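Left out: one protein chain. Kept in place: all the others.
So that you can tell them apart, the chains are marked A, B, C and D in the order they are listed, and the count of residues begins at 1 in each.
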Amino acid sequence: MILTAMTLFLCAAMIGAALFAVLGRSLPIAILAAGLVSLVASILFLVMAAPDVAMTEAAIGSGLTTFLFFFVLGRVRRGEND
Amino acid sequence: MPFDWMKIPYALLTLFIVFNFGMLLNALIQKIGARVGRRYGVPIWQNYADLIKNYGLRSSITHGVMYYLGPVFRLTGGVGLLLFVPTIYGSEMFSNLSFAGDLILALYFVFFGTLGMALGAGESGHPNAAIGITRGLSQVTAAELPFALAVFSVALQYQTFSITDIVAVQQAGFTSWTLFTNPLAVAAAMLSFLGSMMRPPFDVVLAPQEIPIGPPTEYHSSYLALMQTNRAIFPIAKIVLYMSLFFGGAASWPVFFLKVFAIYMVSVLVGVAFPRFRVEQSIRWFLIWAVPLGVLSIVLV
Amino acid sequence: MIKRVIALTLLAGLGLLFLGLLLDYRPDTDLNLSARYYAERTAPDLGAANIVTAIVVTYRGLDTLGEVTVLFLSATIVGLVLALGRRRGQAPAGLAPVGELLTTGSRMLTPLILLLGAYVFVNGHLTPGGGFQGGAILASGILLLLLADPLRHFSHGLISAVESLAGVFYVAIGLAGLVWAGGFLDNRILPLGDLGALFSAGAIPVIYSLIGLKVGAEFASMLASLAETEEL
Amino acid sequence: MVDISLIAMATGFVLILIGLYGALTNGNLLRMIVAFTVADAGVNLVLVSVGYMRGRTAPILDSAVPAAEAVARIIDPVPQALVLTAIVIGLGVTALMLAYAYRLYEAKGTLDIAKFSELKW
Partner (left out) sequence: MVSALYILAAALGAAFLLGLLREERRGLAYGLTLAALGFMTWVSATWVWAFATTALPPVEIFTAGTPPPFAINLRMGMGEAALTLLVNLVGLASALYLKETLLQLGRRAMAVLLIAIMALAGLILTRDLFNLFVFMELMAISTAGLILLSADSRALGAGFKYLIVSQVVSVLLLIGIIFAYHVTGTLNIDGMAQAPALLATGIGAIAAFLILIALIAELKPFPANGWALDIYESAHPAYGAIFSAASGAAVIFAVDKVLPIGGAAWLPVATGVGIATFLFSNLLALPQTNDRRLLGYSSVGQIGLVLAVVGQRDVLGEAYGFIAFGLLVSNAVAKAGLFWLSGTIEQRGLTAWAVLRQRPLALFAFVTFLCVLVGLPPFPGFYAKWELARLLAGEGRMALLAAILLGTLIEAGYLFRWFGYAIKREPEAAAEGPRMQGAGLATGWNRALPIAAALVAAWGLGFLWGDLSGRGNLLLALPLLFALAFLVLDWLPAWVKNTLAIGGLTGFFLLTWQEYDPLRLIFAAIFLIGGSVILLASYETKGRRIGFYPSAMLMYAGLVMLIRATDAFGFFAAWELLTLGSYFLILRGKHSEPHALSYILFSLGGAFAILAGFALAGQGAVHLPLDGLAKVAEPLAPWVFVLLALGFMTKTASVGVHIWLPGAHAEAETDVSPMVSGILLKAGLYGFLVLLMSMGSQRLHGVELTHVLLWIGALSALVGNLMAVFQEDAKRLLAYSSIGQMGYALFGLALMNHLGWLMAIMFIINHYVYKSMLFLSVGGVAKRTGTRDMYRMGGLVKLMPLSFIAVLIGIIAISGVPPLSGFGGRWITYNALLDSEVRLPIVILFLAGPIAFLYLFRLIHTVFLGQLKDEHRRIKEAPFWIVLPQMIYVAVLLVVAVVPGLVLRHVDNYLDRFFPQGGLEWTGTVISSNYGYWNPISIMVIVGVIFATLFAWLLFVNRRAQPVKQFNIVFSGERPFRPETTHFAWNFFAPYRKALGFLTTPLATRFWEGITDLLHNAGDLVRRLYTGNGQTYAYHLLAFVVAVYLIRLGA
């Protein structure tokens, strides 16, 4: 039951973060929120007995992807609010 | 097939009779026209005099070969038409050269002269000739249509294209004439007849008043003589066709003269009574009045 | 506004579809055909303890080769895209200078991170993790270096050599399987060894290591390509 | 009691829809890409949840799960393998889109997708 409760919590967090990522005003924060979605997902993967996936999601989905975004964001500053 | 050479003198005899009859008839009709218009009119031999004079004249100018051909075509058309139709029913002597073809030949040969005349006049280069030609052709084609329909209706009725056979069926008596057995076809044909006789109200083609007389303007002397000859022969030849198809034909010369005169008079009387049509008016007139009659006659026969 | 309404309508349609999936979904209680096969046959046939790794590297090795190729392709194209732009780009705003601390720290940390990455992919057939995770970790090491010294020039030659060699060897091992074992990417060209030992599971650790190197190199090259855009 | 795989799956679907909504309504190239990563995460979640079976462990054979008992003890490994691939491919595509976005920005100085419609009809 703890597992379920935890899952529910994680899911709620993910949806919240996802909404933030999509609807949020600030682009950097949206990127961070998307990274957060991935991060929370990787925790959920652990819960669901998928450690390989969890590691990959954490490293690639939330880590590298977010970095890539910021790399590019840094170069397109002016277009951020287009 | 051995050819009966006697047919040639016989045919020439027919031609001679018809020519003279036509000359007199034309003069008579001019006279009637004049009297209706309260004029005195020409003497009855006037046409002979004109003709002889014209034949006697010699021309010094020509516009070219086609120019010659116009009158030649014209008269060939008239003579040919006459010869292709048997004149007197039952008479071997006056059946002319009708062995060459049947009703259809006659129907199409009517155009021969028209075509030639138009070509010849065209050669002259006179603009009025061209105007006359277009008017003439337009009107003739429209006028011929009801006639063609009526002819076909008659052919349908008798199931033959042979003129002799058609006349033969009508010999049973007055009431067996096509006039009474197929009145619609006859009506259509007679309306067409008015148009093709080049008399008022359909004579704008010749238009003696508005423009200097159309095609014949350029023709004179012997050319004109040929055309005058034709004017004596061609109407009669045509009337023979009408008579054979619709009015029981003629078994003897007196009947022939009578019937031809009567039929000719129809067009004359109408012409005297009505004002002239413009060409498009006459085309419409034929299409509205004559063609439906022809169509009906074909459908109902 | 209309845009949003249409979007919502369309997504509602899609959601309906998903709802259909969700409502009818019954979790399996037993392993299905394939999963049962993998559970039973992986250890004896391939000698790998991590079944996921066995599937990724061997059973569905062609997928993984494709996947590596996807990364290769992405890295190449990113390079291509940015290289094309480089001919006539304008100077972007430079990043703020980085502190001494980060520079020093990164220099110390990077070797450790690289080591960790290597560990992860070498042990991929035994424990969670493998070439992709390890490769990502390797790349993060490079990233750190980049962050510490944005103007640092990377040896593209090195990265691309690693990338290429790893790829070529990967394909070569695959072909070796075709020639000497049961088929393309068959891991049994090398002895299977004991289940759970480091040197076991045939060619899986080798392949996974190559994958790790290659993935790391791809990420690195991607990052490097992006980083170099600001030099103008 | 709702199975956690169902919860995760539902969440996955919602993430997909949210992601697509974002991609459909945001005109900014970068925001579209962000939205797609959210959708990708949702897809991964759905995939993993399909493999999940209650009360079983990860498909790794060790002392806790000996090979002989594997059939009864582990969860389906296949979806996990697929997700691994999917994640990496997702990154590849994202990187590519980012590079494209950067170049598009360079070319036109804007990130508004509506500005890149010279090709049409």
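Simple rule for what comes next: contacts are C-beta pairs under 8 Å (C-beta built on N, C-alpha and C of every residue); 3 or more make two chains touch, one makes a residue touch a chain.
Fair warning: this is a prediction, and the values are worked out from it, not measured in the lab.
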* Over the full complex, note down every shown chain the hidden chain is touching. => B, C, D
* Structure fact -> Only one of C:81, C:126 or C:195 touches the unshown chain, namely C:81
* Contact set of chain C toward the excluded chain (per top definition) -> 6-7, 10-11, 13-14, 17-18, 20-21, 24-25, 28, 32-35, 37-38, 41, 45, 58-63, 65-67, 69-70, 72-74, 76-77, 79-81, 83-84, 157, 160-161, 163-168, 170-172, 174-175, 177-178, 181-188
* To do: Touching the hidden chain in the full complex, which residues of chain D are there? Just list them.
  => 16, 20, 23-24, 27, 29, 32, 36, 39-40, 43, 46-47, 50, 78-79, 82, 85-86, 89, 92-93, 96-97, 100-101, 103-104, 107, 113-114, 116-121
* Asked: Going by the touch rule given at the top, which residues of chain B touch the chain that is not shown?
  -> 1, 58-66, 68-69, 71-73, 75-76, 79-80, 83-84, 97, 99-105, 108-109, 111-112, 115, 118-119, 122-128, 130-131, 133-135, 137-142, 144-145, 148-149, 152, 155-156, 159-162, 210-211, 221-223, 226, 278-280, 283-284, 287, 291, 294-295, 298-299
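The rule is simple: only the chains that are shown with their structure count from here on.
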* Which of A-C and C-D has more C-beta contact pairs -> C-D
* Let me have the rounded angstrom distance from the C-alpha centre of chain A over to the C-alpha centre of chain B, please. => 106
* Please set out, as single numbers or ranges, the residues of chain D touching at least two other chains. => 5, 10, 21, 52, 58, 60, 80, 84, 87-88, 91, 95, 98-99, 102
* Structure fact -> Within chain C, the set of residues that touch 2 or more other chains is 50, 52, 128, 132, 222, 226, 229
* **Touching residues (chain side chain A, partner chain D) in the complex** => 1, 3-4, 7-8, 11, 14-15, 18-19, 21-23, 27, 30-31, 34, 37-38, 41, 44-45, 47-53, 56-57, 60-61, 64-65, 68-69, 71-73, 75-76, 78-82
* Structure fact -> Interface with chain C, chain D side, in the complex: residues 3, 5-6, 9-10, 13, 16-17, 20-21, 24-25, 52-54, 58-62, 67, 70-71, 74, 76-78, 80-82, 84-85, 87-89, 91-93, 95-96, 98-100, 102-103, 106-107
* **Touching residues on chain A, where the partner in the complex is chain C** => 51-52, 54-56, 59-60, 63-64, 67-68, 71-72, 74-75, 77
